[in-house]
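One structure follows; several queries about it will come next.
Just one protein chain is left out here, and the rest sit where they should.
Here is chain A:
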Amino acid sequence: MQLRTLRRPIQAAAVNSCRPQAAASPACSLSNRFALLRLDVGHSSTGISGRRWAAVKSQGAYKLKNKKTIPKKLGAKRTGDQYVIPGNILYKQRGTIWHAGENTILGRDHTIHAAVAGYVKYYRDPLRHPDRQYIGVVFSKVDKLPYPPNSPRVRRLGMVAVQRKTSEAAPAALSTSGIPLKVVRKAIQKETRVLHLQSDYSYREHNWEIGRLVGAAGQVQGAGKTRSRRSSLRVRRRKKQIVFGTRKSEARRRRERRMEIIQRAAEKKAKKTAEVERMAAKGKKGDKTPA
């Protein structure tokens, strides 16, 4: 469009200059000649001339896109049967125009990603939903989606076996000088504080924890109402937790106790068998000596 609009005044100027002058009066001087050659650029000249062509506005103006929005670049990013690897984006959309089918993941903004390495399939599954359309990924290109109902799922391990690293020793609870590395201070009214040993043998929270202590922006600790119903309930809950532990911790403790019992029983059994063996060996020896 731009090229055409720019070309027009040049063209006009060229035509003017080439036109044979019918009455070449003596008054028609060199300046006039130059005036004819002058380029007529932009609306400033039309403003001066007072003429405005409707065609100028109409030409291509409707084709202009609204420049005030950023393009969202939605739509299909992978076609059917195309190879993808886990995490590849298959489709970007607003809402679920397409639904996540076999081996795909629906993102937070409804973007559909591949969950496995394979080939993209666009399909419908009337048994799952009568009018939804799905995007899926299959392991071999010839496979068709949806898979027949009641057939075992097609799965891939997607893992490689490597040598297992034996775990390192647990981090020490005591420092080299024999004092604990951290102290847990349980508080009923406030959060439980964990104090860590510093290089100068003082105990304090980590810097990020100190940052947390300040609380959220615009909130001054201790300035609010001292006891709401909710807060009193919270205090009660924390007291209970300190005494009895949470349900989860209770379950964990029970499990640990159980494990301990099992361990002890196993040790006892091992000891007993060792004892029996020892006795048997002794008996044998005893038998042998008189012989």
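As a convention for this text, a residue touches a chain if its C-beta (ideal position, glycine included) is under 8 Å from a C-beta of that chain, and two chains touch if they have at least 3 such contacts; residues count from 1.
Going forward, contacts and distances are computed from a predicted model.
Q: Can you pick, from "Ras-related protein Rab-7a", "Protein kinase domain-containing protein", "Large ribosomal subunit protein mL38" or "Mitochondrial inner membrane protease subunit 2", the UniProt protein name of the chain not displayed?
A: "Large ribosomal subunit protein mL38"
Q: Among A:255, A:268 or A:282, which residue is in contact with the omitted chain in the full complex?
A: Checking the options A:255, A:268 or A:282, the one contacting the hidden chain is A:255.
Q: Which residue among A:70, A:142, A:160 or A:243 touches the omitted chain?
A: Answer from the full complex: A:160 touches the omitted chain.
Q: Write the list of chain A residues that the hidden chain touches.
A: Residues in contact with the chain left out: 83-86, 88, 117, 149-153, 155-165, 255, 258-259, 262.
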